[in-house]
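Shown here: the complex without one of its protein chains, the others still in place.
And now, chain A:
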Amino acid sequence: MRLGSGTFATCCVAIEVLGIAVFLRGFFPAPVRSSARAEHGAEPPAPEPSAGVSSNWTTLPPPLFSKVVIVLIDALRDDFVFGSKGVKFMPYTTYLVEKGASHSFVAEAKPPTVTMPRIKALMTGSLPGFVDVIRNLNSPALLEDSVIRQAKAAGKRIVFYGDETWVKLFPKHFVEYDGTTSFFVSDYTEVDNNVTRHLDKVLKRGDWDILILHYLGLDHIGHISGPNSPLIGQKLSEMDSVLMKIHTSLQSKERETPLPNLLVLCGDHGMSETGSHGASSTEEVNTPLILISSAFERKPGDIRHPKHVQQTDVAATLAIALGLPIPKDSVGSLLFPVVEGRPMREQLRFLHLNTVQLSKLLQENVPSYEKDPGFEQFKMSERLHGNWIRLYLEEKHSEVLFNLGSKVLRQYLDALKTLSLSLSAQVAQYDIYSMMVGTVVVLEVLTLLLLSVPQALRRKAELEVPLSSPGFSLLFYLVILVLSAVHVIVCTSAESSCYFCGLSWLAAGGVMVLASALLCVTVSVLTNVLVGGNTPRKNPVHPSSRWSELDLLILLGTAGHVLSLGASSFVEEEHQTWYFLVNTLCLALSQETYRNYFLGDDGEPPCGLCVEQGHDGATAAWQDGPGCDVLERDKGHGSPSTSEVLRGREKWMVLASPWLILACCRLLRSLNQTGVQWAHRPDLGHWLTSSDHKAELSVLAALSLLIVFVLVQRGCSPVSKAALALGLLGVYCYRAAIGSVRFPWRPDSKDISKGIIEARFVYVFVLGILFTGTKDLLKSQVIAADFKLKTVGLWEIYSGLVLLAALLFRPHNLPVLAFSLLIQTLMTKFIWKPLRHDAAEITVMHYWFGQAFFYFQGNSNNIATVDISAGFVGLDTYVEIPAVLLTAFGTYAGPVLWASHLVHFLSSETRSGSALSHACFCYALICSIPVSTYIVLVTSLRYHLFIWSVFSPKLLYEGMHLLITAAVCVFFTAMDQTRLTQS
């Protein structure tokens, strides 16, 4: 079957998207969560199990403690309390641990050991997976069920002092709070004094049920000078005195209340030997957890090696301690020593509640939950528990009752442990099988694309795809058989849940047929190439068709970028790679222009043999090109091709434009500092957005919008010109309405709205311009004669996108848009047209600039830099689909705008009919090379320390980029089809 290279490339990218989707599904396991959302209100607690007789205890058990104080010390490592440092600097805490009424544990935090996920884990009991970051992108508030939410619902009064993250996570949950920012890491005294200064007052007042204190100082000290700094000791002593103050105050209060109080001391994560955290080393993972209450038994003897528990256990324990339902998504198990002092019936009741909650979670997340050993144990212990209740209700106070009770207890504890483990394992495991399937599909497509490069880039831009070959080949059926066998074996023997096995047989079979068909097609293309390679070339390589240095740069740059994705620093600082490449590209272009205009350039083979080419790798890169009789060939009487056409001013513009572009790039680079290492550096963007420089920002935004208008209007029809002008005015009005810029005649207006009307006003024009563009395109297709109309239509679609981007960009980013248009204009006028690059080179240059602009906008490979506010422009509330689309467009505006400019540029150039197909093919290829390599890299690096903090976000970005590429390729192909029907 013959296919145009554009269509072929689009199909390939579509299949790749499918493969990546399967891979991502395997790589990011779905988080364990309950289907019943927290908003739906509380369901009645599980009644006590009973055999025969119905139990009279169906309500929740009453709270065990009247007041709970949680002292969370950021980056408190276990040895700071239990080790020699603790003995030295925290004498009171050590006394409590060794002699007092307390229980101490080492709570293990799961990576990422960063504050926010750790707070979530402590309060919800769930393991915040990576996907949660995406899910909660629209609101920083925690939507899941948590102890805090349950306490608020039960009417408990919660007071909070400390890290602001809590206030963001639980808005409106605290009756009183004072958030301190963790922004200034160099400050480690003020942050803690801001917490401690409230302490006396609040302890005296006592009109609260839960008091949460989050101290940041220790973490800041760790970041500044590491865990062995002398500052640590001082801070620990300070914390010790805080703890002593709280404890004595709680003890003195206890006489007034019927129930004892509980004091919890914990850390959210540890501290590595360099003082940082985030990864999964032992020092970062182990945190102390000390529960202090007069209700606990005093136990003599010191405990140097406390029991290891999970951090997620805290949520369940707190819920039980406060008489609240356990949070629905919690995977933790109750810390049994806390309830040890209670009567047997209560102990069993608590354990039962916890196991019921865990087994429910298991039922909702694991299809084959009945086979789970934890579930079996749970059923058994529930039965025993029922028997015990019957005996108990029959009032048999005897040895039998106690013995049976302790047996049930042990059963329950075992069940809890197993259930908790198997639930945690759900989150922590990679689904290798799905990942492999995705990788295989993607790699096959990539091989196919690479193999068809020579065919697809021929003048005709068509290629023979042996689609029918699979049907007749034995290989195809054999591969299907093998794959099915593998599928059956893997799926029957899999211990953990596997997404691909969970698919219906039809879908899985479809993917397998696809994979084997791709394999066959690849093999047959390969044989074609090999056989074709043996026959003598019809078209021996012409000397002038040697690779220019630009081609070499493009090739090396692509290869270098792909390889750099294997290093975490290069992923973090990917913007540097692109800036570097784009700069080098500009220098190479400048060299090319100089060569053309000072030395003259013609395609003639070099005269006068000078240096035999072929051995000189590096030299050829730079010294490729012009003929040798350079001196004689001066500017005036050079070759008749280009240098004669362009003279005077235009020539100087051609020579200067690479430098102008370089200067633009340098300016943009200092607009937004991104990445990790240099992200804290001051940049123009921060300077502009600070409230003191509103006037400057307003002028800059207005100027940028003006430039945008001037540059875009030249290709538009009069109607869309007017629409564009009004739309850009609307953009400014919108920014003024939401208060980020201001009008000169209203220098300090205070009324700030959401700017709904203004934004919708702009949307109308965006849609209008896009509609006009589409109409023109359709017309040009129907009338089939008007080439100009098509160019105008494409330009209108492009300008509609520009207008939308102008609306979505933050005002300090508007220069990015203006400069992007400026660079596009310069390149079009003075570089691509005069220098006559071919479609492939132009495509790659567009792609590189698109990537660079992605980072110029302030994006990085970190999820945190996604500008979510773009999703709320012109919307009253969060509406999922438009918000996601707008955010995606706002984030990928750079690449998308460059791609749409590419379409317009290539179709306005009439010189080659197949330019668009070539461009589409190149675009697909150049986008799929990094993504396919990256998934292989990520698979091999899946146990890397930075897999969650660095590589996974990049993987998501790559997946999204491929999706955008697929959309762009579809657009390309659609435009290409119109050309085909015209001709």
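Please note the rule applied: contacts are C-beta pairs under 8 Å (C-beta built on N, C-alpha and C of every residue); 3 or more make two chains touch, one makes a residue touch a chain; residues count from 1.
In this section, contacts and distances are computed from a predicted model.
For the chain that is left out, the UniProt protein name among "TELO2-interacting protein 1 homolog", "lipoyl(octanoyl) transferase", "PIGF isoform 1" or "Ribosome biogenesis protein brx1" is "PIGF isoform 1". Remark: the omitted chain is touched by one listed residue; of A:F23, A:Y579 or A:Y732 this is A:Y579.
Checked against the hidden chain, the listed residues A:H220, A:K235 or A:R595 yield one contact partner: A:R595. Among the residues A:V400, A:A567 or A:V884, only A:A567 touches the chain that is left out of the figure. For chain A, the residues touching the absent chain in the complete assembly are 567-570, 572-573, 576-577, 579-580, 583-584, 587, 595, 598-599, 606, 608-612, 615-616, 618-619, 621-628, 630-631, 662-663, 665-666, 669-670, 675, 677.
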